[in-house]
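The complex appears here without one of its protein chains, the remainder shown in place.
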Amino acid sequence: MGLTLGELANSIGGKLQGDPDCVITSVATLQNAGPGAISFLANTTYRKYLQHTAAAAVILRPEFARECPTATIASANPYVAYARAATLIVPPVNPRQGVHPSASIGKDCAIDASAWVGPNCIIGDSVHIGAGTQLAGGCFIGRDTRIGAGGYLHANVVVSHGVNIGERVIIHPGAVIGSDGFGLANENGQWLKVPQLGGVRIGNDVEIGANTSVDRGALDDTVLEDGVKLDNQIQVAHNVHIGAHTAIAGCVGISGSARIGRHCMIGGGAGIVGHLEIADNVTVTGMTMVTRSITSPGVYSSGIPAQENSDWNKNYARLKKLDQLARRLQALERRLDPKD
Amino acid sequence: MGLTLGELANSIGGKLQGDPDCVITSVATLQNAGPGAISFLANTTYRKYLQHTAAAAVILRPEFARECPTATIASANPYVAYARAATLIVPPVNPRQGVHPSASIGKDCAIDASAWVGPNCIIGDSVHIGAGTQLAGGCFIGRDTRIGAGGYLHANVVVSHGVNIGERVIIHPGAVIGSDGFGLANENGQWLKVPQLGGVRIGNDVEIGANTSVDRGALDDTVLEDGVKLDNQIQVAHNVHIGAHTAIAGCVGISGSARIGRHCMIGGGAGIVGHLEIADNVTVTGMTMVTRSITSPGVYSSGIPAQENSDWNKNYARLKKLDQLARRLQALERRLDPKD
Partner (left out) sequence: MGLTLGELANSIGGKLQGDPDCVITSVATLQNAGPGAISFLANTTYRKYLQHTAAAAVILRPEFARECPTATIASANPYVAYARAATLIVPPVNPRQGVHPSASIGKDCAIDASAWVGPNCIIGDSVHIGAGTQLAGGCFIGRDTRIGAGGYLHANVVVSHGVNIGERVIIHPGAVIGSDGFGLANENGQWLKVPQLGGVRIGNDVEIGANTSVDRGALDDTVLEDGVKLDNQIQVAHNVHIGAHTAIAGCVGISGSARIGRHCMIGGGAGIVGHLEIADNVTVTGMTMVTRSITSPGVYSSGIPAQENSDWNKNYARLKKLDQLARRLQALERRLDPKD
């Protein structure tokens, strides 16, 4: 129960200023921390709270140490250092083992003895569940699906058949992996369903948010490479390929066969059109629509910040006739300079 | 079975014109109402249906009474009066009591004898469920969570551990409360999970729509104050704070630590950036992106209404070079008036 500041500073690789024997038992924000709590300063928006904090210690960048009234652990990356500290101070709940009697288990499954299959889980035939992986309850795992070791599927997650999930993958409640893609062929105005015969391949250390959907591929697989992080309420269509260590914020929609590079960041509510490629190290800001391939790293945008409605209405009234306005400008230019 | 018009007018506080002994047994729209049905006129779009309605009576504003061919109950707020009338005429289904034998109940729970825990619910340790609260079935309630009296959790709702829910809270199917926030620290291009250690606090009389997600706080709680109403498919990120009686329409995304005031209305598909504040009594229209704090009440917008695609393409072609266009205008102005 608790670690000393000295142990913590050692474990997270920071430089301690203060009493190494002070015991830390909790983590808290600068504003709400009390005795025994460690806090951190990563986003400088919160710097104003530093000088009045009642925390026992604060993890921060070296240059802010002198503003802090209490012990400090200096680190070049205080958010990473804090994440490590928090994991040590508040360890995850002990994993369970076994299969709850209310779970339905198919034939020919290989469920590791150290895994946990919680109440009301439904496991299809020939499912493999790796060591230590936890299924909280109410999860459905389709036939021929493989989930690696060290994973955590929260309540009511659905993973369809033929999905391959790596190690240490976390899937939050209500997420759906391996649903059919939106494959429709139009015949005389009516839609014919195109069988969705691919699977989903998910790498190691992937995290998928609540109520997010990842469709299976039409023929080849939908792929999330190692370290991909998806927030809540995201739609990943069939045959999308997301490169390693790319993070995607909530409410993003990605259309079929889009290929997103490694180390990208996609802002909330963005939309990615199908059958295009986004290079590595691309940032797309919130509510942006990507309609063409992006071939160079950089930041891309089309979201419009809010204005007072009366101003916006006037501006929009012009926007909807912007081409005319541009032609009027051109006419003036020609009149003043006929050679142009 | 049924109330008289006189009883209804009394109960909802409206002024009756017509036979007080006429029995009302159902509610219907102006277009589809028949004998025994009461209807209402709130949105004037539907005024055209008033003169031909076959309803037994209509709840409306006093100034429309003379256009109505049948009995009327006049009210300054006919939509509120109608809501009251409908609740009286079509009362909710009788609540159930007890715990279905297929439910899994943890240790040290306090489930009120008048509450209902439906089939296949999974209740963690030390959960408190108040008087009369109904869990329809397939719900997962994590350890140390408290749900007040008079609530209704529809099917397959997930409430994670350490969540505190007030009285008379309605949560629709598939909603997820208390999932981990999207907390990630970047270390040399890879994402380290930041433990999400806060909870969620939900006030009284809150309603949360189908497949909506509300993340738990990173350290402090995510908060929905009394009377907050969330529609379907909404994303509420960690440490968001939503003030009392604010209503948020479908598909809205709210990023981490945004603080929204009381009595706000947020239109469908809007996006709210994180770490900002929105004042009380602010309206944000549909598909608007809020990127900075809003300090005054009012209406704010940035959504663009649709045009014919060919017109829009021409306008967009200008928009993407709008800065150039503005510079060309400036050049003309300088040329005509060099002093400027």
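Labels A and B are assigned to the chains in the order they are written; within every chain, residues are numbered from 1.
Here is the rule we go by: a contact is a pair of C-beta atoms (placed from the backbone, for glycine too) under 8 Å apart; a residue touches a chain by one contact, two chains touch by 3 or more.
Just so it is clear, the structure is predicted and the values come from calculations on it, not from any experiment.
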Which of these, A:176, A:200, A:223 or A:244, touches the one chain of the complex that we don't see?
A:176
Using the definition of touch stated at the top, determine which of B:53, B:72 or B:156 touches the missing chain.
B:156
Of B:118, B:256 or B:274, the residue that touches the missing chain is B:118
Footprint left on chain A by the chain that the document does not show
102, 104, 120, 122, 138, 140, 156, 158, 160, 174, 176, 179-180, 182-187, 189-195, 197, 211-213, 215, 219-220, 233-235, 237, 251, 253, 255, 269, 271, 273, 275, 283-285, 288-292, 294, 298-302, 304-305, 307, 311, 314-315, 317-319, 322, 325, 328-329, 332, 335-336
For chain B, the residues touching the chain missing from this view
27-29, 32, 42-43, 45, 77, 79-80, 82-84, 86-87, 90, 92, 100, 102, 118-120, 136-138, 154-156, 170, 172-174, 207, 209-211, 227, 229, 231-233, 245, 247, 249-251, 263, 268-269, 286-287, 303-310, 312-313, 316, 319-323, 325-326, 329, 332-333, 336
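Definition applied: only the chains that are shown with their structure count from here on.
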Interchain centroid distance [CA atoms averaged], chain A/chain B, Å
25
